[in-house]
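Pasting a structure here, questions to come.
Only one protein chain is missing from this complex, and each of the others stays in its spot.
The letters A, B and C name the chains in turn, as written, and every chain counts its residues from 1.
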Amino acid sequence: MERYVYMDYAATTPVKKEVLEEMMPYFTEKYGNPSSIYRIGRESRAAIDEARERVAKIIEAKPKEIYFTSGGSESDNWAIKGVAFANRDKGNHIITSKIEHHAVLHACEYLEKHGFEVTYLDVDEYGIVDLEQLKNAITDKTILITIMFANNEIGTIQPIQEIGKIAREKGVYFHTDAVQAIGNVEIDVNKLNIDLLSMSAHKFYGPKGVGVLYIREGVKIHPYIHGGAQEKNRRAGTENVAGIVGLAKALELAYENLEEHNKKLVYLRDKLIKEVTNKIDYVRVNGHPEKRLPGNVNFSIEFVEGEALLLSLDMMGIAASSGSACTSGSLDPSHVLLAIGLPHEIAHGSLRFTLGDFNTEEDVDYVVESLVKIVERLREMSPLYENVKEGK
Amino acid sequence: MERYVYMDYAATTPVKKEVLEEMMPYFTEKYGNPSSIYRIGRESRAAIDEARERVAKIIEAKPKEIYFTSGGSESDNWAIKGVAFANRDKGNHIITSKIEHHAVLHACEYLEKHGFEVTYLDVDEYGIVDLEQLKNAITDKTILITIMFANNEIGTIQPIQEIGKIAREKGVYFHTDAVQAIGNVEIDVNKLNIDLLSMSAHKFYGPKGVGVLYIREGVKIHPYIHGGAQEKNRRAGTENVAGIVGLAKALELAYENLEEHNKKLVYLRDKLIKEVTNKIDYVRVNGHPEKRLPGNVNFSIEFVEGEALLLSLDMMGIAASSGSACTSGSLDPSHVLLAIGLPHEIAHGSLRFTLGDFNTEEDVDYVVESLVKIVERLREMSPLYENVKEGK
Amino acid sequence: MYSEKVMDHFMNPRNVGEIEDADGVGQVGNPKCGDIMKIYLKIEDGIIVDVKFKTFGCGSAIASSSMATELIKGKSIEEAVKLTNKAVAEALDGLPPVKMHCSVLAEQAIKAALLDYAKKNNVTIEGLEDFNPDEDPHEH
Partner (left out) sequence: MYSEKVMDHFMNPRNVGEIEDADGVGQVGNPKCGDIMKIYLKIEDGIIVDVKFKTFGCGSAIASSSMATELIKGKSIEEAVKLTNKAVAEALDGLPPVKMHCSVLAEQAIKAALLDYAKKNNVTIEGLEDFNPDEDPHEH
């Protein structure tokens, strides 16, 4: 394999060199337990405190509102279940959307089995939640609204400020899963009225297995992992010091270069969209035309199946992803694609490219060129395409 | 500071060079998401599967019984709450001991607020649970027995095989927090009748923030972190691939050299105990004389306070720990030391040294020499010692 | 994830295409489920002298179609009707558990084509009595 083009940055990212460099000492020399009072313990504690400040600064939070977790899924679970159980006396109703990540949806489903009621808001064809429906859904039993900042599949960015405003006005906590947005969008938790926010380092060139839950001061929430007094008694477990330092560094780097990064990604993204839609017929672009993540491209390529596309791309050294049922082992294609109204058969042919910092214009050219050939080959095999050609 | 002697291996360990080397590629080149179907995704998946096999082999489990978590605390929380809620129809009674780690105790206390009943077994002066009391505590509502393999403070090793046998005979699940035992003791989950077992990599020269929950096939347990289909749908979240690979390598290294490692630690431990008790009066050794972890030494040094000891040791470049209230910010000294019957004033003067692979005989000499001076200095300041000298 | 055989048959599928004057044509699957297989048979004196397929589906669906056509090419109707999904999967050096239904689909597509042949020629083929081409292999 000569060329390797990674275009699945929404799945995960490599750890940047500068990030790894900052992490390294914490594996070997600076290995002290942050709860220990001797020198190397205090050094670890200081590293975590500093990381907390660095993270807080980026989202305009206070350092004490930043809690380190094991990743986006834990942050989502903690936010949702932690708020739910801590506010049960106030109410048992939660509002979310149909296109959330499974970490949110399955946490909500779990709560439904434990006496909570959940409203799953619809989205329009671009994947944007209906603010009127949201307003109408709120009752005096509503304790939490959890709506993702940007969608992982179709890249659609929600009207977070408006959602935050509605939540604040009604006195309901607002959590947002910002796992895909962080590192791509400016986020000010105060301007946006966000009460809780999830992130995951491996989505922004940090290590896997470390994340953040931002919890606004005063929010009533239970701890989720009980035990030692770490994270101000709210999240037990010896801290992943190297990971936490890496997360902070990666986040800083992301926001140092945000404008440049976004300009480049938008350029490559739009080029990819333009060329693919020009050169391949029966292709549609999913998600919102403007309100979308800079690196996200989501196609539906009719008459071919997503996994077959991915395997073929892989053979040509291209890494991408699909919302096809076949890639997940389930029978149904992505709940997100179905929620925006795609028929099953079209959802099966979905193909997601997510661009990142290491992509080049040549990468895009190579992907376009390869994809044209692959689609041609697969459509030749496809009984559905044959029907179309014959006008059936 | 010329000399640095780390003797707090039970708090955490440095990552071994060989371990870090195996981890490194997974940060940068082999960064694929294990759920992705293209090459670098499959490589990550393969690395995790291999790690699972390596871990399973060491404790005589099946690979599919190994679940990776974010550490010991998550494993304990998952085991206890996951089994409790999944078996609520069968019963609501859990048995544990008074000397468990807080991750176990606080998880149990949380369950007490949610309709469960918990029996906290007493321990004898050496920290060993009373098997008769255990047998008598079991009712037809008992669904889980959770007793730690070895204690983190006093190093006492429980009669795990007998506990497992009792649990099996009564048809009750048996979880053991083996965070301190793993890497120091041979563990065969079948021989010992263990149904669930927690470990944490940073206690055996692996990285912080990654652990294992062993779940015997057939055990009814709920997932704890909901979301993606990782870990056979039982533990969501993008896997900490580097951490998981590091955990497996570290575990292998530990068991490759177990005998040698233990022989050395026992020698150093016994030397430390002998010299300190010879050279300092009014010292007692806590924990069991034989049934104890090879590297654990726990003293109570009368008339001085633990934190003052630690600070003084730190000034001489020695890292140790204490069960004194002052090191934890709470008012009460360690619940473990109180449970074995130490009076508060003696518990406050507790001092734990835990030896590890990088300690030498010179380290022990240096610690003894330093400790003698420190105790002398602190006792000179102590109004309690003055009373003793004067025979009050 | 996939064996080399599967990848080979996916990337270089044998017998792709149509047979204009096929003696039997069978189609199974459903675009909603993400897979459709269509098999064309040319049969002379009870022998499958040619076979072609078209498949919309994932890698293992295409590989299963390709392998299944290879396995029955040149064989008698009696042999072809006995082809099991297990045989297809085994010939591919195995399929992941979640993908076994693809081999079921291939078995059914062949049976559907044979049934079509039987109907057109007004014969009965032993082993097809209980076969229902509309059954959903995902339920297996």
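A few remarks follow.
Criterion: a contact is a pair of C-beta atoms (placed from the backbone, for glycine too) under 8 Å apart; a residue touches a chain by one contact, two chains touch by 3 or more.
Quantities reported herein were computed from a predicted structural model and do not represent experimental measurements.
Of the candidate positions B:121, B:304, B:318 or B:355, contact with the unshown chain belongs to B:304. The chain not shown here is touched by just one of B:164, B:333 or B:356, and that residue is B:333.
Screening B:198, B:324, B:354 or B:370 against the full complex identifies B:324 as the residue touching the chain left out. Counting the whole complex, the residues of chain B in touch with the unshown chain are 303-308, 311-312, 315, 324-327, 329, 331, 333, 343-345, 348, 380-386.
The working rule: only the chains that are shown with their structure count from here on.
Centrality by Cα centroid goes to chain A. Farthest chain from chain A, judged by C-alpha centroids: C. Between the Cα centres of chain A and chain B there is a gap of 34 Å.
Touching of two or more other chains is recorded for no residue of chain C. Taken residue by residue, chain B touches two or more other chains at 37, whereas all remaining positions touch fewer.
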